[in-house]
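Please see the structure below; I have some questions.
Apart from one protein chain that is not included, each protein chain of the complex appears where it belongs.
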Amino acid sequence: MKLRGIVSYPITPFAGGRVDEVLLGRLVEDMVGAGVHAIAPLGSTGVLPYLSDEEREQVAEVVVKRVAGRVPTLVGVSSLTTEQTVRHAKYAEKVGASAVMIIPMSYWKLGDAEILGHFDAVAKAISIPIAVYNNPATGGLDLSPDILSRLLRIPNVTMVKESTGDVNRMHRLVQLCGEDVAFYNGSNPLALAAFVAGASGWCTAAPHVIPRLNVELYEAIERGELAAARRSFYRQLPFLQFIVAHGLPRAISAALELMGTQVGPLRAPLQPLGPERVAELRQILVDLAILPAA
Amino acid sequence: MKLRGIVSYPITPFAGGRVDEVLLGRLVEDMVGAGVHAIAPLGSTGVLPYLSDEEREQVAEVVVKRVAGRVPTLVGVSSLTTEQTVRHAKYAEKVGASAVMIIPMSYWKLGDAEILGHFDAVAKAISIPIAVYNNPATGGLDLSPDILSRLLRIPNVTMVKESTGDVNRMHRLVQLCGEDVAFYNGSNPLALAAFVAGASGWCTAAPHVIPRLNVELYEAIERGELAAARRSFYRQLPFLQFIVAHGLPRAISAALELMGTQVGPLRAPLQPLGPERVAELRQILVDLAILPAA
Amino acid sequence: MKLRGIVSYPITPFAGGRVDEVLLGRLVEDMVGAGVHAIAPLGSTGVLPYLSDEEREQVAEVVVKRVAGRVPTLVGVSSLTTEQTVRHAKYAEKVGASAVMIIPMSYWKLGDAEILGHFDAVAKAISIPIAVYNNPATGGLDLSPDILSRLLRIPNVTMVKESTGDVNRMHRLVQLCGEDVAFYNGSNPLALAAFVAGASGWCTAAPHVIPRLNVELYEAIERGELAAARRSFYRQLPFLQFIVAHGLPRAISAALELMGTQVGPLRAPLQPLGPERVAELRQILVDLAILPAA
Partner (left out) sequence: MKLRGIVSYPITPFAGGRVDEVLLGRLVEDMVGAGVHAIAPLGSTGVLPYLSDEEREQVAEVVVKRVAGRVPTLVGVSSLTTEQTVRHAKYAEKVGASAVMIIPMSYWKLGDAEILGHFDAVAKAISIPIAVYNNPATGGLDLSPDILSRLLRIPNVTMVKESTGDVNRMHRLVQLCGEDVAFYNGSNPLALAAFVAGASGWCTAAPHVIPRLNVELYEAIERGELAAARRSFYRQLPFLQFIVAHGLPRAISAALELMGTQVGPLRAPLQPLGPERVAELRQILVDLAILPAA
């Protein structure tokens, strides 16, 4: 699997306290239709850690079946324990995921041997590729470029998603692993800098709202059109900053509601954005011509 | 419930992949016998987040029954979702816990309204007291003295456990809530400073190994014997620093094994301390006359 | 020199752009008269880094002469270059200072060898004791307990002033250097915790305003009266928090002005506290019965 471009993260919509399978399918369909290059269910945006084991399996299956091989699927399978991570990784493989993505969630901070042991155990249990996901702001554990480079030596650990928002981490990864290292940027406001540093892709929930702008930025970079890439980036930046500042599930849900799609309540303790934030978001969407001016 | 003194945190021992109920009972018995003032199962030390729902219920029941009212029990019931937290809080109340303890675990950082809503929902569901637990290093969310003081206005939220290790947080809590505020220190190396600042208790896993030293420090403070308290504190400090530096479940398990009690493997991805660390710990226990010199 | 107790830091008053020698003498006299145990001119409070070389010599001389041996004097001699630090240390010795205090100010962060070389050069140039001052918030360089313990092996480096506000640093210093290590706390809100941890003294500008409360806290600790010490501490804490939050020269100057002493303008770019802050300070002084209620 050679994955490049926009890796799109669906939210998990709810109805009556359960996953809304129909809407989830439609949201994924919209993304694929808009030209994104991969679909990644059960990420932070999809509130993975807030779902039960059964819901996680349900989401994995619904999304992989709906995508039906048109683009690769990267299914999030992270759990606090190694045993549960292996369980979900096997399930993802069984339902046909192209790859799994794992953030080493921590309560107790993990040492290097513990991190390596965790990934090694999952890698031995499945045959599909694994993407290591580094996001200390949510997962609570920071994987240095050095430990990432060691994880990439595990045969089917082939990708890194970096969400620290520090482009220097990406530079060091390239220096440690060579310019062909498959790393993906998960920090939305770093989209331009990361592509320029050599990122293979951009992991983002933004395609729920601005898929064409996301793809446009990637394509400008691919064509080497720096001025066009910069223009596209600054155009979408206020939206990217907003969704990062206010939490992806909250912000994307609010945007979808403003655009007319009812995605159901967030799972408590998460609450929807307050009215001031929603007004701010509405203006950003007006500026992007996604919503009409009031 | 007026709780003061040493609040003791048992590890969760395993055997054959399951909770070792017999050993858990014995460990709790040892603590009660040594004079600690409360027992708090299902804390960070007890690897709460790594247990299944069933295991959590099992541990709560075993410990509360074993303590049998001789000292208060504070049962950890934290979960990422409000719904699961309520479920475990109700179970703790049902089996007879004196109080529950809740750390607002976070994946997505919570805003003030979300934190308040979370505790409010649990408080409405049970009748026993609630202790709010602040530990950003494990839970990923930092509760300011201000939000703690607001949580204490919820009727049955009556206690705060502070584990940031910053004595200034405790000063501010006293300033905001009055000198009778029931706050407990969860940062082992801050034990002396916290008692002096007015802490009602010290939440610690150290009584697995040095219960008499822990109680001695508290009693010296209670008698206003500053020099004795300082002497006791510096005597136990190397052990306290060690267990904090290397993770409570790993360090306490290693100490118990050195002292002859087999507590079973840690739950992966957690791994036992390496041999160098164990040698360092052995020397600390020798210096404390807990182990004989080699 | 065995120094214990309240080490008092005078501000540097100005009149017409020059050091106001008369007022400086009077402020020092007030402190000595109120019972403080040492005087430390040319500290952060005395805006040392904002003074010319000539002004620094002037302040050193005025203060040392005025104190006239009634209590020890610790003269700040810190400069960015070693050469200038040596120059000022020699001058302090010449005018009769009991000791000098040195914060290794940094623009470029210094390595261990550079720090040791800096103190070694000063130590060789003078015969009076040296106090090492650690305050990363102002000096820009953080001296670990380990490097502090190495500095204390230089023969006439005999004291440490710790202003990080982390009581754990003090614990480690005692562990590394023994319980007789002469360390002084420079973080005002940590006054109680530091004394309890074994600090020999408290370095503070507060005696400009509340000298008796400062001395009272120290004396309660000396008598081992924990409850009295805690009561005294919490009484003065709002004032201590205020002066730390708003910068010692700004806050102490404002307090002195409220109490009727005109200390002249701060040296630009420093500016006086705004009216809202002054009102807040006035209320604190009213609560302490230093000012009458409006």
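For reference, chains read A, B and C in written order, and residue numbers begin at 1 within each chain.
The criterion applied here is as follows: a contact is a pair of C-beta atoms (placed from the backbone, for glycine too) under 8 Å apart; a residue touches a chain by one contact, two chains touch by 3 or more.
Keep in mind that what you see is a predicted model, and the values were worked out from it rather than measured.
Chemist: Counting the whole assembly, list the visible chains that the omitted chain makes contact with.
Modeler: A, C
Chemist: Have a look at A:Val95, A:Ile154, A:Val196 or A:Leu258 and name the one touching the chain we're not showing.
Modeler: A:Val196
Chemist: Considering the complete complex, identify which of C:His37, C:Arg66, C:His88 or C:His118 is in touch with the unshown chain.
Modeler: Final answer for the missing-chain contact: C:His118.
Chemist: What is the set of chain C residues that contact the non-displayed chain in the whole complex?
Modeler: 44, 47, 49-50, 80-83, 104-105, 107-111, 113-115, 117-118, 121, 137-140, 247-250, 267-271, 274
Chemist: Which parts of chain A face the unshown chain closely enough to count as touching?
Modeler: Chain A touches the chain not shown through residues 165-168, 171, 174-175, 179, 189-190, 192-193, 196-198, 221, 224-227, 229-230, 234, 237-238.
The definition used in the following text is that only the chains that are shown with their structure count from here on.
Chemist: Shared interface numbers for chain A and chain B above half of all numbers used, same, or below, different?
Modeler: Counting which numbers both chains contribute, over half are shared, so the two copies meet through the same residues.
Chemist: Using each chain's Cα centroid, which is most distant from the centroid of chain B?
Modeler: C
Chemist: Can you check how far apart chain B and chain C are, centre to centre, with Cα atoms defining each centre and the answer in Å?
Modeler: Spacing between the chain centres: roughly 38 Å.
Chemist: Using the touch rule from the top of the page, what residues of chain C touch 2 or more other chains?
Modeler: none
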